[in-house]
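Got a structure for you, written out below as structure tokens; questions coming shortly.
Here we show just some of the chains, and they stay where they sit in the whole.
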Amino acid sequence: QEITEFRIGLLGGENAQDRLANNECLRTYVEEALGVPTTLFAPADYNGVIQGLLGGNLDMAWLGASAYAAVYLADPEAVEPVLVKTNLDGSFSYFSIGFARADSGITALTDMQGRRFGFGDPNSTSGFLIPSVEIPQITGHTMENGDYFGEVVFTGGHEQTIIAVNNGSVDAGVTWADGLGAWEDGYNSGALRRAVDAGLVDMNDLVEIWRSRPIPEGPVVVRSSLPQDVRDTVTALAENLYATDPTCAYGVAAGDTAGFTPISHEAYETIIEVRRAQMN
Amino acid sequence: MLEVRNVSRVFGQRTAVDNISFRVDGAQFIGIIGRSGAGKSTFLRMMNRLTTATSGQILVDGKDILALNGAAARAWQSQCAMIFQQFNLVPRMDVASNVLHGKLNSRSTLTTIFNMWPRADILQALDILDRLGIAEQAPKRAEALSGGQQQRVAIARALMQDPKIILADEPIASLDPMNAQIVMDTLKRINTEDGRMVIANLHTLDTARRYCDRVIGLRDGRIVFDGVPADLTTDAAREIYGADESFNEDATSTSLPADKVAHLHVLPMAAQ
Amino acid sequence: MTFLATGARGTADLRHAYLAQVQRRRLYSGLLTILFVALMVSGFQIAQARNAGDFLNGITHIFDFPADIVDEAIAKAGNLPGHIWDALPPLIETINIAAVSTLIGTLLGGLLALASTRGLAAWPRLIVVFRRLSDVLRAVPEIVIALVLIFVLGAGPVPAAIAIALHTAGATGKLFSEVNENADLKPVEGLASVGAGWVQRMMLGVLPQVAPNYFSYALLRFEINIRASAILGFVGAGGIGYELKNAMTFGQGKLDEAAGIFIVLFATIVIFDQLSGVIRHRLTYGDA
Amino acid sequence: MAATAAMQSDLLARFRGKRIRSFALPALILVYLTYVFFAFDLPGLASRARLDNAAILMSDAVAHKVHVTRDNRSGEMSVSIEGSRRMTFAANQRPDWVQVDGDIVQIDLPQGHSVTYDGPVVSYDYPGYGVIRITSDNGIHLDLPTPEVPDFINASSTRVAITTPAGRLSVTRSRTETLRYFPGWELFFFDLASPYWGMSWAQVASTVLVGERLDPAQSNVSLMVSNIWNNTIWRHGDVVWALGETILMAFLGTFGAAMIALPLAFLAAGNFAPSRAIRFVMRRIFDFVRGVDGLIFTIILSRAFGPGPMTGALAILTTDTGSFGKLFSEALENVDDKQIEGIRSTGADVVQRYRFGVIPQVLPVLLSQVLYMFESNTRSATIIGAIVGGGIGLLLTQAIQTTADWEKVTYYIILIVLMVFAMDALSGWLRRRLIKGDGSGR
């Protein structure tokens, strides 16, 4: 069995151009290793990558945990998780952070009764899936409009959530952060940090009101129907990337990383169950 | 009362009206005749300020109306009603509204565009229409009327303005002989009964002879004749129309007998 | 044939001229065809090469996703009425976005058109400026304005309404000024002769003439704008497009919801399409 | 006077009616707008609207900022454009308004402002206000010349931010950062890695024309072109490709749809359809395809074809087949039967009849519809690209949504508007050429 091309899907979070630029080195390595033309695709949202994997039109992608669950639930045979990104401290988890404007007087979820709450993308783990399960456990109510929160909206993405909270379009929202470093910097990495660096928000104006339990980093997946040797080659390549080319690894992992380590489907079973519970 | 002093109008290379001057005292019925392109329309449009003059003065009761601007110019327009060959009514509006337009200048913009006409105005419009014999057309759309009726609506609009002077630019050129006569009779009645000056561009000599107190002949923008209709001999007409010997006054007559129309219509037959 | 002998010589030049013309025409149309085919083929190949999925492979899976939706909608058919009911408030928002933007857009478009029609413009010197302005408003895709405004005003219907209204203003500005150009200026001159001001001339002399055409175009625009406002919902501008996107992107598990929303949206589009079609038909052919 | 009383009262009643009608429409519109005013929560929006965001957007669109950052833990210094790793000045490239002398960093800002990093002490010299001193040893300590904290300072125990017209300074335990603004788009032609960086246009021109080879492998011109094309910041090559992809989607979608719709339109046209049932079915299919928007097709097709321009082209093709089917069949219903009959009377077969009796009549109409649609589809392709992941639309929406790069947003918007203008002009030109000229009736 031969392949004629290799297609890598890139998830959102940065603008398309930067994503392509940051992963260009990976593309070159894969092309060299496999000897077939390799292309990067940067769909607009999580769903673009999910559909690409489900339709067999992407061969490899780095997914969020919830997005992996979506693919798995739709077609368990479609992809297989192979690697996960590890943080500098060796962990491979991050957090969903709930936050509000400091001058709003909101300091905890309990202050949010009757107010507007913002999720990010429906396929985001930290921007929707985990908070949608954990927050009701705290508030004791569902996330339906008017049940506890006055209104619950999807802003479309992490960046939009931060802007919406900062603007006051929503009273509080959730986004992701590694939870390392200091709040005033927007933590070491994550959507808040990027917003701070861009000069969009001043962390003095925001307060953290909630933090989830650790969320496993999403897996790097490869298409199951690829020939075994191809899968092995690209997996090994990604796994060793940090050792061979740290700069490239930084770009691919969108920040400082200790590299990628092997992982298997079992690590995501909880998330899959959580997602299954969200289906109506 | 009206004095025209050295008025000219130049369009690009062409001098449409060339330094004309005349004076009118009292409410006369003035006819202006001349070939197509002689400058008749241009002159009337300058009087009404639809076209700006290049130079000269038109004094009305001692005031130069060509020097007026903005609201003052519009106020002058309301005192000097204009009647057009093509009637220039608003075809989709009813007759009464068209007549009421004569009061546009003296009523505020806001009230007029919301149809807030004073009761007195509406009744006055109806009375004027009645005077011109078309009161029963008041609620109809203007476009539903015959040409002669439309021209009478235009006259009604002019009367609504209560003008000192009525300018009429070939008011009967689009009408059949019967309607032409009704319209000219109406204008004459207004002239004599109300004592309003009428200046009418006319296409045909016999109409001018029949209705006018005084006839001005234009040729290439200049006055080449100015006198009473009785002076309008065939020679004078030749001078005005610049025609050669073959000039035949009948060709411009409006009272065409049937056999003359025939000639005109048979002609195109020969063309392939 | 008997008549072929006649007149052959005198027309030799004519023949040559015509034969040359035929040759030239064949050459041009041949070249044009080749150029077009080449553009299509190479365009397709480029698109194919830059696309993740392959055309031939994809065409066989074209109904996979619709089938998933239908399966799930059927499996959870009981939820459908609920989903449809839930979709009504956002639907009303979408229609409101379309209506407001059509209203404001056509009003602006009307003003732009008046300002850019020779013979009617209050400032004839600025005609070119206003024409260009309509062109620019027309050229900027709604999504651009909507996204920028969402950044400033926050997500919601207002950015969408403003974006669509501006685009509508540009589009109708051009259409309306074409209508204006065909308007009869005689009534306007008639009104000018009684000393009417510019507003009076426009409202009483021009508007009655152009109103039916304006109305017809505005309806067509409304039809288009319903779609546009649904689409802008996809990028966060509220309304039913936003709900549809959320359900669709979540995918399996909420596809029944997507189906319900889709049914509502589709029915709305078709109903307004047909309605405006009927009214426009009546306007053009009905009372003339 | 003589007009009868009946006429008078009738006319007065009419005018009353007209008056009410002329108020009714504006009143209705006003009522509706009031309803929408509250339905869209405009009063709330007014309070939420972030005009300072608009200000950031506007200034960022035409300006860029240079970050002078010190990592307070490692003590590492970096000077970079927009804080980007890819735009970090090498030590020898650093601008002269930043002077690093061991541990002391002196940063000159416009209007006489200046910032000094001196170990844990950071001082901001604000002429007319005084020197603000911030110590970040353990916790942040702020030392002001006035007792009150002025509103250009946003301070807490963990972070201090000073925002002045001359620049911005923020200090946390981990980081000290000064931002200085400059007009213009940074590194638009040459990025920091390019040998042409830092040259004036005159220098670039002279290098290209007479200078020695900067790169022995290629001429200076081709180096310049390739440096611009491969600019790692603006990525002009990618942007040109993206524009091309957008136009390609519109082109393939529009013309593909036209070619598919033409034969189908015959089945839906009353005067050509083989049966009323077929006609009815075709019409409903067209209505359905038209009603489902291109965007929804985009989502449906992205399962089958994955991300990329072909998926977008196919989405456009699908919707437009519906639109063209309807338009074409209407055009076909208006054809003049005389011409077809004339052709038929010579013994022509069906294909010839359509070719000579029908096509010459409808072609100009169809062509002008297709070209018009082509122009409007370049706009749609921008939006569809944003969803399907291709073309300039994707670049634009992503740049807006990640809110980092307003200068790029501006750049893309300008390109999109120019592209639509160009397509408008092209389609207009083609319409005039193909439809008015050319006597062949092709």
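The chains carry the letters A, B, C and D, assigned in the order they are written, with residues numbered from 1 in each.
Following the convention adopted for this analysis, a contact is a pair of C-beta atoms (placed from the backbone, for glycine too) under 8 Å apart; a residue touches a chain by one contact, two chains touch by 3 or more.
Worth saying up front: this structure is predicted, and the values here are computed from it rather than measured.
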item: Protein chain stoichiometry for the whole structure, using the labels that appear; value: A x1, B x2, C x1, D x1
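The rule is simple: only the chains that are shown with their structure count from here on.
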item: Neighbouring chains common to chain A and chain B, by label; value: C, D
item: Chain C and chain A - chains in contact with each; value: D
item: Pair joined by the larger number of C-beta contacts - A-D, B-D; value: A-D
item: Between chain D and chain C, distance of the C-alpha-averaged centres to the nearest whole Å; value: 18
item: Chain B and chain C: spacing of chain centres that average the CA atoms, whole Å; value: 47
item: Multi-chain contact sites of chain B, meaning residues that touch two or more partners; value: 113
item: Junction residues of chain A - those touching two or more other chains; value: 7, 9, 41, 47, 51-52, 55, 57-58, 156, 160, 163, 167-169
item: Complex interface listing, chain D residues touching chain C; value: 29, 32-33, 36, 39-42, 45, 48-51, 53-54, 57, 245, 248-249, 251-252, 255-256, 287-288, 290-293, 295-296, 299-301, 303-311, 313, 379, 382-383, 386-387, 390, 393, 396-397, 400-401, 403, 409, 413, 416-417, 420-421, 424, 440, 442
item: In the complex with chain A, residue positions of chain C that touch it; value: 50, 52-54, 57-58, 61, 64-65, 68, 76, 79, 150-151, 154-156, 235-236, 242, 246, 248-254, 256-257
item: Chain C partner contacts - residues on chain A that touch it in the complex; value: 7, 9, 39, 41, 45-47, 50-52, 55-58, 70, 73-74, 121-123, 153-156, 160, 163-164, 167-169, 275-276, 278-280
